[in-house]
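Note that one protein chain is taken out, while the other chains of the complex remain in position.
Chain naming follows the written order as A and B, and within any one chain the residues start at number 1.
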Amino acid sequence: MKTPRTTIWVAAAAAAALFLSACTAGASDPKGTQKDSMAIAFTAEPVNLDFTSTSGVAIPEALMDNVYESLVRVDGEGTIQPSLAKEWDISEDRRTYTFRLQEGVKFSNGADFTAEDVKFSYDRVAKDWKNPLKSKMDLVENVKVVDDHTVEITLQRPSNMWLYNLTTLVGAIFDTEGTADLANEAIGTGPFAIEKFTRGQSIDYVARDDYWGDAPAVKKVQFKYFKDAVAASNALQSGEIDIISNLQAPELAGDFQSEEYQIISGTTNGEVVLSMNNAEGIFKDKAAREAVMHGIDRKAVLDTAWAGYGELIGSMVPPTDPYYEDLSGVWPYDPEKAKEKVREAGIEGEEFAFTVPNLPYAQAISQVVSAQLEEIGLKAKVETQEFPAVWLDKTFTKHDYDMSVINHAEPRDILTVFSKDYYTGYDDSTIKPIAEKADRGTEAEYIAGMKTIARTITEDAAANFLFLFPNLVVAKSDIEGIPVNRVSDSFRIADLSWN
Amino acid sequence: MSEHQDQPFDPNLPVRVDDAGPATGPNAGPAIPQRGRGRRRLSASMIIGASLVVLVFALALLSFIWTPYDPSVIDPAARLQSSSLDHPLGTDRFGRDTLTWIMYGARITLLVGIVAVGIALLVGTPIGIIAALFAQYPWGMWIGAVIMRANDILLAFPALLLAIIFAAVFQPGTGPAMVAVGIAAIPGFARVARSGTMQVLSSEYVRAARASNRSTPAIAVVHVLPNIAGMVIVQASVAFAISVLAEAGLSFLGLGTQPPVPSWGRMLQESQQFLSTHPELALWPGLCIALAVLGFNLLGDGLRDRFDPKMEARGDG
Partner (left out) sequence: MPVYLLSRAAQFAVALFVASVVIFAMMSFLPGNAAQVALGTNATPEAVAALEARYGLDEPPLTRYLQWVGGMLGGDFGTSYVTGAPITPVIMNSVQVTAILVVCSIVLAVVIAVPLGTFAALEQRNWIGMTISALSQVGIAVPNFLAAIILVMIFSLGLGWFPSQGWMAPIEGVGGFLARLVLPVVSLALVQAAILTRYVRSAVLDVMREDYIRTARAKGLTRTRALFVHGLRNAAIPVITVAGVQLATLLVGAVIIEQVFVIPGIGSELVRAVANRDLVTVQGIVMVLVMLVLVINLIVDLLYPIVDPRIRSAA
């Protein structure tokens, strides 16, 4: 008799204690954060800290410019700025770059930064990296240490892209002794060191007091990962975090229309592309693709699926790139013309496979797009695919799709996405020679060439460029230094400060 | 071998048959109340339950004939409207009519319930009967025991666990979700069928039938099936309620019904970002889920009273 009764009493007492202490604890918890620390919400979580072997945006977002630095970096206007290299010269034949390095720079493990580290890091890209982005460094012929603070890099041929590529993760400088356990330990020259990495949940940064540049205003920063935008929004409203780095449910922005918060809507490098299989199936026919171009009201897509945040660009080039041109008017919304094209292609009522990754924006867009296509007589068979695993496997690798929608977030990725072997199956025979010539030419020739390429792809109706994914940041209003545009693959925390 | 070794959920325990039901079991029945008052109260729960269930079916069936709007038509000009004469329950962020979506959503709710319960019933019930039939012979006891042990192992794979794995194997969607929920509900039906069958087999009329040399399959068909049908129906009603909840939960995780198919669980999930600005978007699907679950549970309660084995035994005696 005693056993159940005692248990119940003990349990009741425990529960009561739990409640009371929890209430008081909750009440006494300081709301908001102290002024030398900051907590920032992100969506995509890094599975480890090693971007040399694992791809995806999450790792460079967390580490580049914060822990790792490159010789050069890109600023908010898309211009290349010095970083670990104070200055650089380019040889007459535009193949050799001589970088003069910052002095007195230390890695977070105490080692000195020298030209040897540059050679080590860039030689390592070809040798040890597994991340497919390493091909950006394929052009490098030789890295030569001139002296401790000078390094000479020779390319196989002149390239306008290369120096820009160096601002991305392939340019990261590692210590010669610091690559033993990259997955768990990141040793760089940046303003912050990682204090604690809790996989799947958070990264804690602490500002280094031996940083070579300006000391960051905020000493302790936490990146916290939220798969669910609503949870992140709740956390900001209840003061548990200070910034949402990119709000994945734009309708929630409405909750922050007050003096307490600031909403920043800028650009990213992410073009939301309604891609079509150019090589096979129903959309091999250009008329069929043209029907899709005329049949979709991109403004309506943007307004309903992403609350109007974002920009209509009409091409694969974001406005922050030097060769940007507004091509949103090339394919005006014209359902009548679209129906004509459907008839011309002879695909009326035909069903096609629309593979949709299970990401919030993609699922929202797919509903609007398939409804609009139905109006012009095209029947989309929507298949939701788990992202990344299934989408990468079926749509991306096996090209087993007719239409898909994805945010291509890599910077300057137009030539990658529109090539023959890529999942778009785009016939690149026209643009390839133009691209090669542009890359070798002067800067003016480069910009002109790339503009031609972007226009050609859009006019070929290779894909429907729905909109530019917005950089939608929500933050407490007394935070300064949040960049309006996301032009690089990193999220710089050194620029942030409390007002 | 004692009874209790291989069957901890023996009906002889004060655990009632229905209590041995599936995991989430909102299937506690009101115990047999005193006849007069109890009957009236229970039939009230049956009436409410049946009406709610009929309402859900009516919504779903009506949606095949008529809905106020086309569910797939997008109208940016009419997005996020509150209730009006044009749109009695308002519109969602695509400008789609919420009432239309609620009506279409009823279809998915019923589909998931019918398929999941169908799987569980058609697999679980025979398993339970067979286990009980074998268990009465000394040579067959081990077969009965093995069947029920396999059943216990299945019980260790709850619906959500199966659904997560199925969604990965077959893509997230209504199909894998309802199959997962159905498989997870098999053990409940097997147990109900088994304990019901054992009760029937120990009753006097079956002993009489056996004395007159009727074969076991014949006994199973003639005596067992009709006598356990009631309990199985009760279990089905309760399992139906569970599957409605499960579909909502899975859709919330993104593992259930996928867009653009209208589903209550998905509507509820998508309404989250509008909670502070348009709470009615969460209200309607939330209410529908709750009422459907309530309906099937109350119906189960009412039916249980009708088919209660103890009452029946009394009648037979």
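Just so we're on the same page, contacts are C-beta pairs under 8 Å (C-beta built on N, C-alpha and C of every residue); 3 or more make two chains touch, one makes a residue touch a chain.
From a predicted model like this one, the values you see are computed outputs, not experimental measurements.
Among B:Met46, B:Ile102 or B:Val293, only B:Val293 touches the chain left out of the display.
In the complete complex, the hidden chain is touched by one of A:Asn184, A:Thr442 or A:Ser477, namely A:Asn184. Across B:Ala58, B:Leu122 or B:Leu161, the residue that sits in touch with the chain not pictured is B:Leu161. As for the chain not pictured, it touches chain B at residues 2-5, 8-9, 13-16, 19-20, 23-26, 28-31, 33, 37, 41, 149-150, 152-153, 155-158, 160-161, 164-165, 167-169, 241, 245, 248-249, 252-253, 268, 272, 275-276, 282, 286, 289-291, 293-294, 297-298. Touch with the hidden chain on the side of chain A covers residues 1, 3-5, 8, 11-12, 14-15, 18-19, 21-29, 31, 47-48, 50, 53-56, 130-133, 135, 183-184, 198-201, 226-228, 231, 234-235, 237-238, 240, 386, 388-390, 392-394, 396-397, 416.
The rule is simple: only the chains that are shown with their structure count from here on.
Note: centroid distance chain A to chain B, computed from Cα atoms, is 45 Å. Residues 72-74, 76, 79, 93-95, 167-168, 171-173, 254, 258-260, 272-277 of chain B are the ones touching chain A in the complex.
Note for the complex: chain A touches chain B at residues 229-230, 233, 249, 251-252, 254-255, 300, 303-305, 307, 356, 358, 363, 366-368, 370-372, 374, 382-386, 389-390.
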